[in-house]
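The complex appears here without one of its protein chains, the remainder shown in place.
As written, the chain order gives the labels A and B, with residue 1 at the start of each chain.
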Amino acid sequence: MKFFQSIGAKTLAKLSTAGRAALMLFGALVAVPKFKNVSLTIRQVYVVGVQSLLIIIVSGLFIGMVMALQGYTILVDYGAEGSLGPMVALSLLRELGPVVTALLFAGRAGSALTAEIGLMKATEQLSSMEMMAVDPLRRVVAPRFWAGMISMPMLALIFSAVGILGGHMVGVDWLGVDAGSYWSIMQSTVEWDKDVLNGVIKSLVFALVVTWIAIFKGYDSIPTSEGISKATTETVVFSSLAVLGLDFVLTALMFGIE
Amino acid sequence: MSQQKHCQSGIPTFSENHSWTVVLIVMDNLVEVDNMTFRRVDRVIYEGISLKVPKGKITAVMGPSGIGKTTLLKLIGGQLLPEEGDIRFDGESIPDMSRSKLYHTRRRMSMLFQSGALFTDMSVYDNVAFPLKEHTKLSDDVISTIVSLKLQAVGLRGAAQLMPSELSGGMARRAALARAIALDPDLIMYDEPFAGQDPISMGVLVKLIRELNDALDLTSIVVTHDVTEVLTIADYIYILADKRVIGEGTADEIRNSDSELVQQFLKGEADGPVPFHYPAESLSSSLLGGAE
Partner (left out) sequence: MNKYKTELMVGVFVVLTIGAILLLALKVANQTMATEGDTYTLYAKFDNIGGLKERSAVKVGGVTVGRVTSISLDKEDYTPVVELSIYQQYADFPETSSVSILTSGLLGEQYVGFQPGFSFDGVANLEDGDYLQDTKSALVLEDLIGQFLFNRGSDE
């Protein structure tokens, strides 16, 4: 009896959390966009996007380099090192670009968003904003949400491009794969709409999920130091798991068996 | 029974006259809390309390810490909804308001939070300018002038470009006060304005609250447990304890109250009607019970 009751209680609690998360996002997005909010969003693009740029570029470069190195040692056995280009490019565009960017974004920007909003709540800044008749959902949450949605695909594209250049560095300049075949086989294999655009779509979905979780965890956190630290951890854990799970679903839908 | 009461208090029972009386009360009081009950999860915070905040006066709400005085202010501001009863601001019911109406009404009230709640990513100047920029279409020059005047009123014009993290606790509270009066509200609610202040900043705040109230024709609600400061500035005082209003009156009436509870609160006695011990079984039975 108690067992079923606890299952029921947990389900209801989860459902009400999901409901609150949906209401929060709805409340933030029904706002009529004002010019003022555009400049707020740009400022947040700086905070979540530009400040994540360094880690994205460095990671992209190294992942591209490692993939070229690993791929070369396998492909060279089949005399197929010419296929290094498409291997690096496809892995980056379809999978690693969107996924690793989303994971890094969750750790770098998502946790910061949660902590920032949680602290604003703990120090009554959100409450006082409400008392000043300014809706914190529109003033604080909405610009951060849009900034995440804008920044993530941009970061993922930069990540993939840098990774391909890193693969070129290792594959062509160091291991001696022919530069012509690196690019030309890549070009004949990679398709703009199938590979690049699908990667961008993945990235948009991840942006939605990661930013939403980050903002909601901050907004819904218990306003104590313990509550905020828990919310920050949960942001990183939940959004990483959500990204990996969704990646499988999206990959199956996009590139799965026909 | 109720008719008898009306007759005794001299109020005619004719309905037209009765409603006329209500209108008169509405005109006099900016905020009315009417038989309001509020509960948080399953703990009752307030049970059927009623308060009246007259226009242009400083009304103090006192009580031991932990009884939800801040909650009362949030209820008046419409951030929380009462379970029963009504809260009226200028005659209009706050819980019944639509969202947009509530936001409109909130422009006429402001609240000074205990922590000040300054926006930590903006300078003092931008904090004070914030409500002006959000709600008015004034030019930057005009806003700059208003901000200077408000900061001058709290004595912080020289600190305009500092960040909130560079301010002392008392200065932060004064800066927040400047922000609270930026839009010239009708009502200003102070949440524990004296808590954790040194005697000088305390004196400054007492003076500011009184002067702002008189100079700007404000109505003030001060929630606090600092007895002496409040008795010097409040026009009318409510004392809350145990979910109810246990005493009310002017400063003199409160001082001379014959209620044990009120006297305990005023004198700060450790034990009395408000017990020193959190409710528990008696120590001897607890210890002996353990020994057996």
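What to note about this one:
Just so we're on the same page, a contact is a pair of C-beta atoms (placed from the backbone, for glycine too) under 8 Å apart; a residue touches a chain by one contact, two chains touch by 3 or more.
In this text, all values refer to a predicted model and were calculated from it rather than measured experimentally.
Here the chain not displayed is in touch, across the complete complex, with A.
Residue A:158 is the one among A:29, A:55, A:69 or A:158 that touches the chain missing from this view. In the complete complex, the hidden chain is touched by one of A:68, A:84, A:172 or A:186, namely A:186. Hidden from this view is one chain, which touches subunit A at 42-43, 45-46, 49-50, 53, 78, 80, 89, 93, 151, 154, 157-158, 160-162, 164-165, 183, 186-193, 195-196, 258.
Please note the rule applied: only the chains that are shown with their structure count from here on.
In whole angstrom, the spacing between the mean C-alpha positions of subunit A and subunit B is 44. Those residues of subunit B whose C-beta lies close enough to touch subunit A in the complex are 74, 77, 79, 103-104, 106-107, 109-111, 113-115, 117-120, 130-131, 133-135, 176, 179, 183. Of all the residues in subunit A, the ones that touch subunit B in their complex are 36, 119-120, 123-125, 127-128, 130-135, 139.
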